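Complex shown without one protein chain; remaining protein chains in place.
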Amino acid sequence: MGTYVLIHGAWHTGTELEPVAATIEASGHRVFTPTIKGNRRGDAKTTGLAEAIQSIVECLIDNGLDDVVLVGHSYGGMIITGVADRARDRIRRLVYWNAFVPNNGESLLDMVPPAFARMFEAIAAERGDGSVVLPFPIWREAFINDADLDTAQRTYRVLNPHPLKTLTDKIALTVNPAELSVAKSYINCTEDTSLPHHYPWHPRLSQKLGLFRLVQVSGSHELCFSNPTRLAQAILDAGRD
Amino acid sequence: MGTYVLIHGAWHTGTELEPVAATIEASGHRVFTPTIKGNRRGDAKTTGLAEAIQSIVECLIDNGLDDVVLVGHSYGGMIITGVADRARDRIRRLVYWNAFVPNNGESLLDMVPPAFARMFEAIAAERGDGSVVLPFPIWREAFINDADLDTAQRTYRVLNPHPLKTLTDKIALTVNPAELSVAKSYINCTEDTSLPHHYPWHPRLSQKLGLFRLVQVSGSHELCFSNPTRLAQAILDAGRD
Partner (left out) sequence: MGTYVLIHGAWHTGTELEPVAATIEASGHRVFTPTIKGNRRGDAKTTGLAEAIQSIVECLIDNGLDDVVLVGHSYGGMIITGVADRARDRIRRLVYWNAFVPNNGESLLDMVPPAFARMFEAIAAERGDGSVVLPFPIWREAFINDADLDTAQRTYRVLNPHPLKTLTDKIALTVNPAELSVAKSYINCTEDTSLPHHYPWHPRLSQKLGLFRLVQVSGSHELCFSNPTRLAQAILDAGRD
């Protein structure tokens, strides 16, 4: 019926979204789960935001995709916003899933608590290759709080170091998301504390979309691991016309 | 056992609440679903708030109703607040369901984002008969976000143009709701974005009730269409002693 393209978040690849894709496919849709440039095996960790966005624009072109429901998770919100700005006529609807919503000239780190930005920059400085990693206690308590310890450990081992430059580069947009004439949805996992609830995803960032459809579902930032079937249902509810 | 009177919101009539009423009746209660003056077939769209309130006061008197659990949805919160002020001894409990809670001298439009008020006034100016309608994209994305497109379209066709004057008239009350010596409940549908979540129904408006019972349920502003049975259960939980 439709075409879904799922764009992962920082430290992830498209592979981790395959169980989610399988449920969406079972409803009769085509689903793509590309990996953003910078997170693919062997990518330079000096990749910047514009290159990252361009890699997904090319994925749409190379696969001849249009009428796409384009879903972005977390950092993936930066990507889908940039893709929609550059390839608007290929998009049927944007779906932000606990995702950043940038206006022109904003970076991802402009939208997180200042202490987070400083922590990421300190970690990257120590690593020295341009990449940042997430300390396990933060992953376990604030990102995947709804899973057991085994799941938290197993999924942590799958993460890849993320290029800091994609988080610090300011995005270049011709229009801000609120003015973008594309249908939009926001999925909010109600126990997502990867951003603290006094500095939340929704409605702080979602309201930057202008008119949008809200879908809420119980779960953490990493519902793709803790309950991929439930997440897929939320994506279907968010992605339909 | 008890008597429930369900008061619809703007653009609706009592007819749309009949499936909700049926579930409440199945629990052994009497249920009335009157239509407010201004929303009945043939009513002048110049109807004001005082007339609208008076039409429900008369409904209680004409049917000899007392010990009433009086439930108001959205704009219906203006109505039940006014009715309770004028006929307090007929009321057992007020139940606000994502409803406006006015203090003396406030209009409905005083409680919505200024951009909404301007939009309604522009639409009414264009229509020229005193009524305002809701654009379909707002209905589909922000009012009935939890239903499929068919349901959104089918229910949109049932709506009737709403008299703007009932939204701009200031209510006249002898006491504000917080001081009103009647039991009160507030039902909050957690995905209701008819008012944006940075300018929400609860707790922004609910707290004007003083002591009240909170009942929350998953769903949009139009849970009467998307899940009338679940809404009826919430009304029963809110309406019991």
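For clarity, chains are labelled A and B in written order, and residue numbers in each chain start from 1.
As a convention for this text, contacts are C-beta pairs under 8 Å (C-beta built on N, C-alpha and C of every residue); 3 or more make two chains touch, one makes a residue touch a chain.
Source: prediction; values computed, not measured.
Asker: One chain isn't shown here. Among A:V57, A:A142 or A:V182, which residue touches it?
Answerer: A:A142
Asker: Looking at A:T193, A:Q207 or A:Q233, which makes contact with the chain not pictured?
Answerer: A:T193
Asker: Using the definition of touch stated at the top, determine which of B:T15, B:T174 or B:Q207 touches the missing chain.
Answerer: Only one of B:T15, B:T174 or B:Q207 touches the chain omitted from view, namely B:Q207.
Asker: Tell me where the left-out chain touches chain A, residue by residue.
Answerer: Answer for chain A: residues 137-138, 140-142, 145-146, 148-149, 190-191, 193, 196-198, 218 touch the chain left out.
Asker: By the contact definition given up top, give the residues of chain B that touch the hidden chain.
Answerer: Its contact residues with the unshown chain are 183, 202-204, 206-207, 211-216, 237, 240-241.
The rule is simple: only the chains that are shown with their structure count from here on.
Asker: Indicate the whole-number Å distance between the mean C-alpha point of chain A and the mean C-alpha point of chain B.
Answerer: 38
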